[in-house]
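Just passing along the structure, written as structure tokens.
The other protein chains are all here in position, but one chain of the complex has been omitted.
Up next, chain A:
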């Protein structure tokens, strides 16, 4: 019944077997956060960092960890110049407001300033003026309604919609970071979230992008997204929040007809019964790269697209499947009479603009969002 570090009385059980006292536990969480930043050697001292907050558990803990880091004395001080950002415009107006107010209050308690930015303004309306700090300025123009993210994504199936939302969010982070002259962004994904993201990435065909979407650093752009909480688990978050008695708000979108939520449920069950699996999954992610990289980028998610080659992949197989399901029997029996495979959107290809303008998954998203949804992809394609 003793803490495994200091042999005092232990009160917390982590992963059902490791007993900690409160003091050692807090040290270990802090250490995980700092070690993650330290050992990756990407951040040099006194860099400007945009910290993205959501008001959720992990974001609340991240805020507290940063505050504590800045308070340390010379030797252990966290040497960053933080800027704080909270994005709105994802859900209903009332909840959006509630969350934004909470984030403002959270930041106030640490004497930090936060920008509350509406995602539609920055992403769809291409505005690049930052709002006043700590203020929630919402207008209700007709254009706002038209570019409301929720309305735009309503027509897309939930799995693609989740994926598109994430990509748009990251893009907006980068736009804001640019305005604040930050070269780095902190997001608060935990091990558990990243395990879910890894499996989701696989399930939607983003396997080759795992390195950037799950690893510590997303370096697809000059402005890098870093994930300093990547070694901390959800279980540890719960304890941290309880011990420090931090207020947070969780807006769980209740959707069960998408891959991400199925995977999330699966990972949470795993966490319960096989606690080691979650970290195994993330460690696997650290070892995955992608096959031959090209300079060509997907216009939507900025990932390198796979250069065209002769090898048979799932793309050809699926396209052939589409082709073969659209013509009369016997038409393909010899090579000469076989029509060209379908490649662009007008003739029913499964992957419009693939490897030309879009990566595999973005091409699928484009197809599924249909033509009504020009708002999402309009600037990326040739006229």
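By our rule, a residue touches a chain if its C-beta (ideal position, glycine included) is under 8 Å from a C-beta of that chain, and two chains touch if they have at least 3 such contacts; residues count from 1.
By definition in this document, contacts and distances are computed from a predicted model.
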| item | value |
| --- | --- |
| Listed names "Mini-chromosome maintenance complex-binding protein", "Ribosomal protein S34", "Cytoplasmic tRNA 2-thiolation protein 1" or "Glutaredoxin-related protein 5, mitochondrial", with the criterion being the UniProt name of the chain not displayed | "Cytoplasmic tRNA 2-thiolation protein 1" |
| Residue, one of A:199, A:229, A:362 or A:376, that touches the chain absent here | A:199 |
| Among A:19, A:350 or A:380, residue touching the chain not depicted | A:350 |
| Chain not shown: contacting residue from A:181, A:280 or A:308 | A:280 |
| Hidden partner chain, residues of chain A it touches | 157, 159, 198-199, 201-208, 210-211, 257-259, 262-263, 266, 270, 277, 280-281, 283-284, 287-291, 306, 312-318, 320-322, 324-330, 332, 350, 360-361, 364 |
